[in-house]
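Of the protein chains in this complex, all but one are displayed in their positions.
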Amino acid sequence: MIENDHDNNIVLRIRNLNKAFGDNKVLSDFNLELYKNQNIVVLGKSGSGKSVLIKCIIGLLKPDSGSIEIFNKNSLDLNTEELDKIRAKIGFLFQSNALYDSMTVRDNLEFPLRRHWINYSQDEIQKMVVQALTDVQLAHTIDMMPVELSGGMRKRIALARTLILKPEIILYDEPTTGLDPITGKEIINLMVEIKNKYNTASLIISHDIKCVKYASDNVIILLEGKCYASGKYEELILSKDEKVKQFFE
Amino acid sequence: MKNNFFKDVKLGVFVLSGLLLLIFLLYMIGRNRNMFGSNFNLRARFENVQGLKAGNNIRFSGIDIGTVKGVKIINDTLMEVEMIIDKKVKNVLKKNAIVSITTDGLVGNKIVNITAVKSPSLYAEENDILPSKKSIDTDEMLRTLSKTNNDVAVIANDLKITINKLNTSEGLWTLLSDKSIAKNINNAVAEVNSASTNINIISKNIGTITNDIKNGKGTIGKLISDTLLPKSIDEAVMNIKKAGVNIVKLSSDLNKAVLNIDTMINDGEGTVHALMKDSSIVIKINKSLDNIQEGSKGFSDNMDALKHNFLFRGYFRKLEKSKQKQ
Partner (left out) sequence: MKNTSSINIFLKEVGDTSGFGWRFLTQWFRPRYEIKEFIKQCYIIGYKSLPLIGLTGFIMGLVLTMQLRPTMVDYGVESQIPAIVGIAIIREIGPVITALIFAGKIGSSIGAELGSMKVTEQIDAMEVSGTNPFKYLVVSRILATTFMLPILVILSDTISLYGAYLGVNIRNVTSFQLFWIQVFDSLSFNDVLPAFIKTYFFGFVVGLIGCYKGYNSNKGTEGVGKSANSAVVVSSVLIFIIDLLAVQITDLLGFN
């Protein structure tokens, strides 16, 4: 990366982030930088604090110390309204999809559109919903309830909902967990497609090696709350470090 | 959207019906408390309002016409009751109607009773003070009642003791069931009866004789030589004596019986339960009591007749005198 581009292209910078639950230090002095049009995969064991990391970024959890700069603004200093504006530019794909059970697919997709203080007309909303569903090839499910859909479809609907606001950063929380390998592959392909289509930056939390292989530009290995190793997939896979190796076996 | 519209309508109907019911309920209660509609105020003063409270009903000749608005203390012996009265009775209720405080039923709420008086007067107007009547306080009534109750209790207790004594004494029952006493009494009475008949005849005879003497019929010698008369008198006196002996005997029997009863009571003998359970005994007792009553009634009738007969007046007076001496 050229130093000039640096400030224009950097979308997310995390510095010295600390988070502990009681005695359990989940993140300690964690650093990360995410650039436009870059997919970073954070690899880590279960319970190593990967989810905590992205929840701190989106503001669902408050870190104990450190700074999180999103579009050059420290998100920890923002009030609720400003935070909401930042959040509108960030997509978040939840591990459990978090589709609203009581709403139809359409209402699920409309929800972020109606809630983010942005005034869209009814026609615009309709168009955006259909567009987002078409992107994930599920336009026919528009009036169905989430419970009627399969796990893979739900994941894709959740992805559509994440994308509907055209976010500049997408945070994926274990996108392929709980899916069969084929559906998982489909989701990975979608993630790559989205990156190429919308020029987004993505932070992917995963322990799925396929996800790393196909979707990552860069990989960070999170061990004991620290960035243990980072680099491209091709580099890391050749690493002789025992602790790095165990992720790629 | 259509679906949502109907949901909103249903919700609206639901909420409105609830609110309307609440308003209706409050209105009905308010109407019962005369909060709406046209009313006028009247007052009445009492020494004691007997716990009358705001909201108590006011009745005029048995119809609810209003409620008590409040009770004010004027001084230590005078309370003022403010009443809200329905305007409808304004041209019925007169100034001289009498207000009293009573109770609805025996244990009901206090109510104010307005009673019309049948004498001409003007109609009552706003804020008039109507004359009041001290009504019988339930408390006082109950106090009297409780005193009466106490008295009754004492009497009942005495009665109980007496009856217990009677029940426990075998002597009385044997006395009562003894038919010979009744027979004796009957006999005595019969004899007294026949004696008095004889005396009647004698007195008639004497009457004729005296008449004859007055009229100058017959002669004194004839009168003197007649031996029939003294003989009859002798006989009568003897009969009476006999009756007296019988009566003395009867009374001594009775005395004995009572003595027996006394000793029985003192000794604590006798079986009340057996007596009480045995209905045949009870019947017998009843019968013998009836007999005694009958007998004694006849006896006293006869005695009365005897007393009034002039010939025996002296005898009875003597008896009385000797009694007094004793």
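The chains carry the letters A and B, assigned in the order they are written, with residues numbered from 1 in each.
Following the convention adopted for this analysis, a contact is a pair of C-beta atoms (placed from the backbone, for glycine too) under 8 Å apart; a residue touches a chain by one contact, two chains touch by 3 or more.
Fair warning: this is a prediction, and the values are worked out from it, not measured in the lab.
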Report, in label order, the displayed chains that the undisplayed chain touches. A, B
Would you mind spotting which of A:Asn18, A:Gln95 or A:Gln126 touches the chain that isn't drawn? A:Gln95
Touch with the omitted chain, as defined above, among A:Val11, A:Leu43 or A:Ile58: A:Ile58
List every residue of chain B that touches the chain not included in the displayed model. 7-8, 10-11, 14-15, 17-19, 21-22, 25-26, 28-30, 32-33, 55
Pick out the residues on chain A that sit against the missing chain. 22, 55, 58-60, 80, 84, 87-88, 90, 92, 94-102, 111-112, 115-117
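The rule is short, and it goes like this: only the chains that are shown with their structure count from here on.
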How many Å are there between the centre of chain A and the centre of chain B, using C-alpha atoms for each centre? 103
